[in-house]
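One chain of protein is taken out of this complex; the other chains stay put.
Moving on to chain A:
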Amino acid sequence: MTRDAHEIQTVQRPLAGRGTRRRHRQPETSDSSNDVILVDSLSPTTTARSRRRRRVQNDDIVDLTCSTPNNVTEVPFVDLTSPSQLVRHNNRTGTSTITNNNHPETSTEEQQAAVLRLKCPVCLEHLDKLLERGSEIRSTNCGHVFCKPCIFTSIRATHKCPTCRKKLTERTTHPLYLPIS
């Protein structure tokens, strides 16, 4: 069972999707352009509405994905900003696990390889492929990581972070220089 860390993050901490329902339909937007402007979900009325709603716990979603025993060892998410954790991807078994950065057995190369298995959550391309192509990796003020074309297209289309839906502009993102030799 292969699963990349960022996807686990999407499922287990889906700030964006909590599996709740809403009564109010979003106005239909035209499909003719990529730069469709979505109605901002952070407007006061929407926010008030969503507070009133009972939310399905994120754990509920997780439980469903972890219904088979094989999945039990999987770890919720990887915080790139925390130096204490890293994902290790085992190519033989196809599993990803998080190990402690300080662990003596973990080589720097392994750690780097593991980090590069992460993907841009919008285009789903692996970071190593993106870097190979010379694409810039960018982080948002809310700490989420994307390739540059994807985060800029997202901001133009929705003015929001694709992962947590915080309000964003191009200025509230910055390049991310991964310490890779």
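To be clear about the criterion, contacts are C-beta pairs under 8 Å (C-beta built on N, C-alpha and C of every residue); 3 or more make two chains touch, one makes a residue touch a chain; residues count from 1.
In this section, contacts and distances are computed from a predicted model.
Q: Which name from "E2 ubiquitin-conjugating enzyme", "Terpenoid cyclases/protein prenyltransferase alpha-alpha toroid", "2Fe-2S ferredoxin-type domain-containing protein" or "Dynactin subunit 4" does UniProt give the chain that's left off?
A: "E2 ubiquitin-conjugating enzyme"
Q: Which residues does chain A use to touch the chain missing from this display?
A: Residues of chain A in touch with the missing chain: 1-3, 7, 10-11, 14, 16-26, 29, 31-34, 36, 38-39, 41, 46, 50, 53-54, 56, 60-61, 64-65, 67-68, 70-71, 94, 121-125, 144, 150, 153-154, 157-158, 160-165.
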